[in-house]
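Read the structure below first, then the notes.
A single protein chain has been removed from this complex, and every other one stays in its place.
Moving on to chain A:
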Amino acid sequence: MRFDPVIADIRFGCGRSPMIAAPAGVDAMLDGLRAPDAMAQRFPIEDFETFMGRMRTKDALSKILRQQRGTPAAEEARAQNRELNKIARKDHWRWMASHIARRIHSETPLRERLAFFWADHFTATGKGGVIRRGTSPYMQSALRPHLASRFSDLLFEAVTHPLMVHYLDQERSVGPGSARALKKPNKRFGINENLAREVLELHTMGADGPYTQDDVRQLAELLTGLTANAKKGRVFKKALAEPGAETVLGRSYGGAKPGLRDIRQVLDDLARHPATARHMAWKLAVHFVSDTPSVELIATIERAWLDSDGDLMAVYGALLRHPDAWVPARGNVKQPFDFITSACRALAVPSEPLIALREGPFRIRFADPLGLMGHIWQQPDGPDGLPEEDSAWITPQGIAARLQWAVSVPQLITPALPDPRNFVETALGPDAPEAVRFAASAAESRADGVGLVLASPAFQRM
């Protein structure tokens, strides 16, 4: 099985578009990842550096609240903090609109898919106050520029990022033998293993990787000192670092002057570990091709990973050049965001009104239905992110929410709905199933006809 432009759009892109041609081949798809990021220019999302300004404002207001409790100044600070949160909340939804608009207009749609794949792989979110809105800026600054780099770069950027450090409690982890802990023994400072555990279990080797509880503990000790604040972002505080060397997976790190260098070293080693290559090959194959990928496909990606030392372009190339990538039968069910955005792309939803939508209508059209489909936007259940298995999405409520969205929302976000009989081919390509063509022609209204095309298994699977 070879490259097919319809499959390229549906399985590896953001769906078919009546405005944008499908890629000409695998090389064009890969070249697109090296091209300038036109969508980020056109539909901006705040970078994390700028976002930290909001976090600094919050810190300053919290200080006033703490130190001047009960005074008018504190009341004023409370009001300002509410305002800060409100503005960030509105921006949060506007950034979601930008993500949707990028997927409608992108000529390099694989980039958008990879941006979300990696954002899910490195799931991170804020846990209270304004930082709760930091996920899109994190995706923009830490992940998006590195989609075509080495995995080790992406891993370091994500794991040591202020949002991840906050999300997985690393900012609270203090070496029991560190200068800080020795200076204030009554504070009962201690290690928090959360980040170390997820690095091994989720970010690199996978839960069945060859590591032990000791490796988790040692990595957690090695990570002490890594922390973050709203002024500088990522920082390394020597006073928090556990002194001495640590042994992770049989190799010793640190021991001299503690610093980010040792953390970079252990992450680099983890990035090229065979268990990581295997786990990531499996995960990419499952995400893009099938819940049950062939052994050959996994082995091919894994080999490319090991041979290229985790060069992601080589890894993507191995995936896209494998015959399994082009099996004609539709496989995976689209995740809810892929479903909604590919519908918008097929409908060529105009992006200006989309970005300009007020918060309330935007949530009713996009965010709330997404939640009912099972994906609560940027509020993950845990650091393992969204499920990959189709069975997690094909549930009565998931299917009901998709069908309901498909028949009711498109008419609200397009100036005029297309003729359903033509829309079948726009959305599905020339091989659309007969039952879908029939339903599109038999429906009582355009809204129902378009909705039935979008709700059809041929559209919901990729």
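One rule holds for everything that comes next: a residue touches a chain if its C-beta (ideal position, glycine included) is under 8 Å from a C-beta of that chain, and two chains touch if they have at least 3 such contacts; residues count from 1.
We adopt the following convention: contacts and distances are computed from a predicted model.
**Q** Out of "Chemotaxis protein CheW", "Twin-arginine translocation pathway signal", "Branched-chain amino acid transport system substrate-binding protein" or "FtsX-like permease family protein", which one is the UniProt protein name for the chain not included here?
**A** Looking only at the record, the undisplayed chain corresponds to "Twin-arginine translocation pathway signal".
**Q** Can you work out which residue in A:Thr50, A:Thr71 or A:Thr212 touches the chain that's missing from view?
**A** From the options A:Thr50, A:Thr71 or A:Thr212, the contact with the absent chain belongs to A:Thr212.
**Q** One chain isn't shown here. Among A:Ile45, A:Ile64, A:Ile413 or A:Ala447, which residue touches it?
**A** Checking the options A:Ile45, A:Ile64, A:Ile413 or A:Ala447, the one contacting the hidden chain is A:Ala447.
**Q** Among A:Glu46, A:Glu193 or A:Glu221, which one touches the chain that has been omitted from the display?
**A** Here the residue in touch with the unshown chain is A:Glu193.
**Q** Residues of chain A in contact with the chain that isn't shown?
**A** On the chain A side, contact with the omitted chain comes from 169, 172-174, 176, 181, 187-194, 197, 201, 207, 212-213, 216, 363-364, 368-369, 371-372, 374, 381-382, 384, 387, 389-392, 394-401, 403-404, 407-408, 411-412, 433, 435-436, 438-439, 441-445, 447-448, 451-452, 455-457, 460-461.
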